[in-house]
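With one protein chain held back, the other chains of the complex are shown just where they sit.
The chains carry the letters A, B and C, assigned in the order they are written, with residues numbered from 1 in each.
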Amino acid sequence: MAKLELKNIKKSFGDAHILKGIDLDINDGEFVVFVGPSGCGKSTLLRLIAGLEAPTDGKILIDDSDVTEKEPIDRQIAMVFQSYALYPHLNVYDNMGFALKLAKTSSEEIDKKVKEAAKILNIEHLLQRKPKDLSGGQRQRVAIGRAIVRNPKIFLFDEPLSNLDAALRNKMRYEFARIGEQLATTIIYVTHDQVEAMTLADKIVVLNGGLISQAGKPMELYNNPQNRFVAEFIGNPKMNFLDAVIENKAQIKLFEGQILPVSSNGKSGAKIEIGIRPENIIIDDKSLIRAHVKFVEKHGGVVFAYVESANSKDTINIQLSHDTNIEIGQEIGIRFDAKNCYIFDESGNRI
Amino acid sequence: MRNNNIGLWFVAPAFIAIVVFFFGPALAALIISFTDFDIYALADLKNLRFVGFKNYIELLQTPLFWKALSNTLFFVFVGGPLSMAASLGAAILLNSQAAKFKNLARTIFFAPVVTTLVATALVFKYLLHTKYGFLNFALSKFGIDPIDWLGDPKWAMPAIVLFVVWKSFGYNMVIFIAALQNVSSDLSDAAKIDGANAWQRFLNVTLPAIGPSILLVSIMTMTGFFQLFAEPYVMTQGGPAEQTVTVLYMMYEQGFKWWNLGNASAVAFVLFLFMLLMTIIQTKFASKQGVS
Amino acid sequence: MRIKPQNIALNAFIFILAIIVAFPLFWMLSVSFMAAGEASTFPPPLLPKQTQTSAYHELFSSSGLWKYLFNSIFLAICATILSLTFNVTAGYAFAKLKFKGREAMFQTLLAAMVVPAQVGMMPLFLLLKTFGLVNTYAGALVPWIASVFGIFMVRQFAQSIPDEMLEAARMDGANEWQIFTKLIVPNLMPVMVTLGLFTFLGSWNDFMWPLIIMTDSNSYTLPVALAVLSREHVQDSEMMMAGAVITVLPVLILFIALQRFYMRGLLASSVKG
Partner (left out) sequence: MNRRGFLQNIASISGLYGLGACGKILGNENAKSHNIVNMWGMGREGEVVGDLLADFLKSNPQIQVKVQQIPWSAAHEKLLTAFAGNTLPDIAQIGNSWLPEMVAIGAVAPLESLIKNIDNNDYFEGIWQTNIVDNTLYGLPWYVDTRLLFYRKDALKNAGFNQVPDNWNDWQNALKKIKSNIGEKKYSILLPLNEYEPLMTFASQVDDPILKDNATLGNMQSAGFKKALSFYKSMFAQKLAPMSAANEISNVYDEFGRGFFSFYITGPWNIGEFKRRLPEELQDAWATSPMPGPNGWGTSSAGGSSLVLMKNSNKKEAAELIIEYLSRPDVQQKFYDLTGDLPARKSAWVNGGLADDKYASAFYKQLERVKPAPAAPEWERIAQETRIVSELLVRGSLNIDQAAEEMDKRANKILEKRRWMLNRIGGKNAQ
């Protein structure tokens, strides 16, 4: 268990500036997920923490000691790779024991630790197999097992689930939560999937364009996104956005002229976007905001209706209960409470 | 398909050519190796005797054959691994991220491969000259006395190996570079995190990953080194003291210099058997190691 | 970016290695422009005192080099044409056409890979003798007509042509020969360049077979002529180096110009195992 501090981390490859100044504190025992679209720098950040790359600028501290210039092995970290990176010529047992062997651990000690880890992961029966004889999920466990035996201060996971099919991914997500709890150590987990982030993390760090967009507890990010990027990124299905203009301190005006009683502290006449989650939109035929139903998606428990309104660039997604009788082609009215609206200025910041 | 056997017409010319000009003669060579076919038989077939295994038995009793065989095996087991080590070393150098002008360096390293063997063997013959050769001149700068590279029985083989390594290492280097580019960088990162140093990473990540390439390259290289001929022909004519006579050189001399075609065919088949044996051993060994 | 000292060392090492590897070729070129006897002095000179082409003049005027040059070029071109026609048709058919005995024939060819070419050389010589082809261009070309290696290379490449393309052409009413000439050959162009290059270089650099089959000096190729001349002119290093330059330069230039194709062929042949 350890805490990790990143101080103004920058990383460039030639002219490409991947990380532009990251400051982040990760506490002892926290399960932190780095999430963001591809190219946001999340994997690079992980590799910097691992010591596989050196930062162009900035410092990395583990338990208050500066490890910026240290080799991976001196940082007491373990990492699980997206491709699992198992040694193809070694069997599961040797794969898991490899690092210990390099550290000249006694063979009894190795045996004990490998078997312990195998038990946690339910792979005791696979120890003599070669990686090529394992299924994707099994390889995944071995890769985790290889990290566990090291007893590291920090676990690093680089998109560990992205090579699995959907069903297995759900199962492993649960496993990760369980293992995370069992290990009770600091975990840094990189993913591009916000569902994984929401379900696993103690703390989510949303990265965008080489900078931290927002960091915080999952529900904090969901309920209180600091900017349009986080608002859109977190939450499934996605938040809807409608163009609007600030009328005055207490009101905004939608595209078609409807006035909503939403208070904001922006300047009058400023262009804004309001965001509203699908579950917060209510069908109300009396409402002035009119829309045409273009498509209805029946998921069973819930139904999503995609409607078009002059106010939005894209279709608006509405979450309905399963007993709705809405149909394609219908004209409906929609409304939403002002308290459920998020307002973003032109540069995407929450106001 | 309407015309089912049209493919036969496409294949036939090449197939017939290979059967007539390759399989046929190879089979005939087997038959000839059981006769005393020589220049007299060439003049008059009445002078041909069927001698059974006599050519083979006599061959095994001929000191020159053992000399040639041991010379050839020296090339195969010393020259081959040396050449492969040079290839692998060069490939690793050029595959490292920090290397500059990789393409230029690769072209330079590869150039000897496409050059004409006879011509470059001649160049080396002069470079290795005892008195005026550049190598001895360079060595003299380090205080080493001139070595009679091609004239001293001790040095003739190493000198030819030096040439062959220079000439051939670029070929395998290219194959190794391609193999190294396919080595998963994740795997090498994982090993770094596991605490492996560069040498341990090479042993545990790179080497297993390029194993199949190494097997292939070693079969090709050793097969090639079994067939050395032009090098001794141009550089030493088998001398000094038969030190550089290879099996193929012996076959050439027996066959095309003295026209003892029976003997020469036996030599050719023994060479063939050795090469076959090598290939089988290597493949077996590799499949045991789990390289597919 | 921090420049690590080991990176400097690595590049310096590569640089030195490149110099060592290139040196023999550089020296060959340098000596070929020296005055007669200049290279046989101590210490060995690196560069000619005065660049001159006398060694080349001597070579061309007295030793019939034009003839050897012609023989080498002519044989290499014919070998290339032969190899392309025979191997491309066969390689394509093995990859894309179904016919009786295809597998058996292919396995037979596969078996040929383990038999060294030299085994059959002596009977081949006798065979060609009965046809009166010893000491003829045709005799020298026989080994280049078709090669298992070439067929494999073409086959491997042709397998990537989608069957749908051939089927579409058949639906359009093309016959097999039209499909081959109009559709396949253009699509096989890259591998044909590679195969052609390999054959050309192989024929040009070949030594043992022309040495055996070309019995008189009018028919020598450059490598054979060079080997023979070198025994007669041991002391004329400048002239021999000029001969080496003439022999090496064409293939080196060809290789550098078509390097991309060469490397592809090399790698293709290395994955066949």
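We adopt the following convention: a residue touches a chain if its C-beta (ideal position, glycine included) is under 8 Å from a C-beta of that chain, and two chains touch if they have at least 3 such contacts.
In this text, all values refer to a predicted model and were calculated from it rather than measured experimentally.
Although one chain is omitted from the display, it touches the following shown chains in the full assembly: B, C. Of the listed positions B:Arg106, B:His129 or B:Lys167, the one in contact with the omitted chain in the full complex is B:His129. Across C:Gln6, C:Thr51, C:Gln159 or C:Gln235, the single residue that touches the chain missing here is C:Gln235. For the chain left out of this panel, the touching residue among C:Asn7, C:Gln156, C:Ser217 or C:Gln259 is C:Ser217. Annotation: of C:Ser54, C:Asn135 or C:Gln156, C:Asn135 touches the absent chain (contact as defined above).
With the whole complex as reference, residues 40, 74, 78, 81-82, 85-86, 125-126, 128-129, 131-138, 145, 212-213, 215-218, 228-229, 231-232, 234-235, 237 of chain C touch the missing chain. Where chain B meets the omitted chain, the residues involved are 13, 36, 38-40, 42-44, 47, 49, 58, 63-64, 129-132, 148, 150-151, 153, 237, 239-242, 256-259.
The rule we apply is simple: only the chains that are shown with their structure count from here on.
Taken together, the chain A residues at the contact with chain B in this complex read 47, 50-52, 71-73, 77-79, 81-83, 85-90, 98-99, 102-103, 130, 146, 150.
Contacts from chain C toward chain B in the complex involve residues 4, 6-7, 10-11, 13-14, 17-18, 21-25, 27-28, 31, 39-44, 85-87, 89-90, 92-94, 97-102, 105, 108-109, 112, 114-127, 142-143, 145-148, 151, 170, 176, 180, 201, 204-205, 207-208, 211-212, 222-224, 226-227, 230, 237, 240-241, 243-245, 247-248, 251-252, 255-256, 259, 262-263, 266-267, 270-271, 273.
Only residues 184, 186-187, 189-196, 200, 204-205, 208-209, 211, 290 of chain B touch chain A when the two sit together in their complex.
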